[in-house]
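See below for the structure under consideration.
Here the complex is missing one protein chain, while the rest keep their positions.
As written, the chain order gives the labels A and B, with residue 1 at the start of each chain.
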Amino acid sequence: MPTDKRELAALLGGLCLFFSTIEYLIPKPVPYIRLGLANIPILLGLDLLPVGYIFLITAVKVIGQGLLNGTFASYVFLFSLSGSIASTCVMILAHRIGRNAISLLGVSILGALASNAVQILLSIQFIFGSNARIIAPVFLGFGTASGIAMGIFALVFVRRSKWYQAIHAKFSNRPV
Amino acid sequence: MYRHGLRAVKSLDLVAMAIALALFGASIGFTVDRSNGPPVVEIQGAHEQWVYPLDTKRTIAVPGPLGVTHVVLDGRGAYIHDSPCKNKIGINMGHISTPGSWVACLPNRVFVRIESRAKKEVDIVAY
Partner (left out) sequence: MRSSRIDRFEPLLSPGVRFVWGTSLLVLFLLQQNPILKLALVCLFAVMATVAGKRIRYGYFATLLISITIFNLLTPYGQVLLTIGPLRITTGALVAGATKGLTIVGLIFASLFTVSRYLVLPGSFGLFLARSFFYFERLYSEKKQIRRDHVIQDIDAIMERVSNLEEGETAPRGHSPTTGKGILIAVILLLVVAGTIAMPTGFLPHLS
């Protein structure tokens, strides 16, 4: 059991990289679409860690993915960084402001929307030009679907995981 | 105590879902509605065709049976700068900048018009 929040954050960061690797192995119908499995540990950490550590986990997710996949020095990294920062900001705000009126499902959906919106804007600016608006529905549709899927997974995990319950009892003063 | 099944879904979750669906619908509407597409300059020569956005700045040399007609795109519209035809009617037609307008050098088979992606209305051309 991690003894302090920094150690827990490092563990969740490692879990982000693990889920990212798992996602890499899943064949995708369209090259640009991502499931967002690596966001699940960030969702799990929202109830457990202060804001600074959540951003630290996000930084591990982005930089670690860049090092693992070798895309650290490319546009992929820029897209990942921007989308992840936007997503984390929105998830934290939704979680903190929504409090007991929003669950990980709603937080995940809003985070996915923020990430996709930023990436669409970057696509328009750097890659596809104004014609990128044509793929905006595809991105937003898949993004919403994956946000719902990841949110449901996180909700079920929180409910069923003995590990999470033990960690939550130690690190969080919020009711589940 | 953990909330089970559908009771785990809270009121703001439904708001988040509604926002997502609204954005998705808006993006489809924005994509489908292309009535305000940017206008383009179309240049038709004897055997070739060119298309440029209206804000382009360049000169296009259009070959024809009489020689080369130079069409200038100045970033606001287009005009025929010079042409080998006898009467220079195309040059005298001046500058065009609005969708539907055109200039031509018919002896050299050069036709320049400005098209938009708006739904085609009745094409009124004044002779």
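Simple rule for what comes next: contacts are C-beta pairs under 8 Å (C-beta built on N, C-alpha and C of every residue); 3 or more make two chains touch, one makes a residue touch a chain.
Quantities reported herein were computed from a predicted structural model and do not represent experimental measurements.
Participant: Hey, which chain A residues sit against the chain that's not shown?
Facilitator: 1-3, 6-7, 9-11, 13-18, 21-22, 31, 56, 59-60, 63-64, 66-68, 70-77, 127-132, 134, 153, 156-157, 160-164, 167
Participant: Extract the touching residues of chain B with respect to the undisplayed chain.
Facilitator: Missing-chain contacts on chain B: residues 40, 48-53, 56.
Convention: only the chains that are shown with their structure count from here on.
Participant: In their shared complex, at which residues does chain B touch chain A?
Facilitator: 1-4, 8-17, 19-21, 23-24, 27-28, 30-31
Participant: For chain A, which residues are in contact with chain B within the complex?
Facilitator: Where chain A meets chain B, its residues are 94, 98, 100-103, 105-107, 109-110, 112-113, 117, 133-134, 136-137, 140-141, 144, 147-148, 151, 155, 158-159, 175-176.
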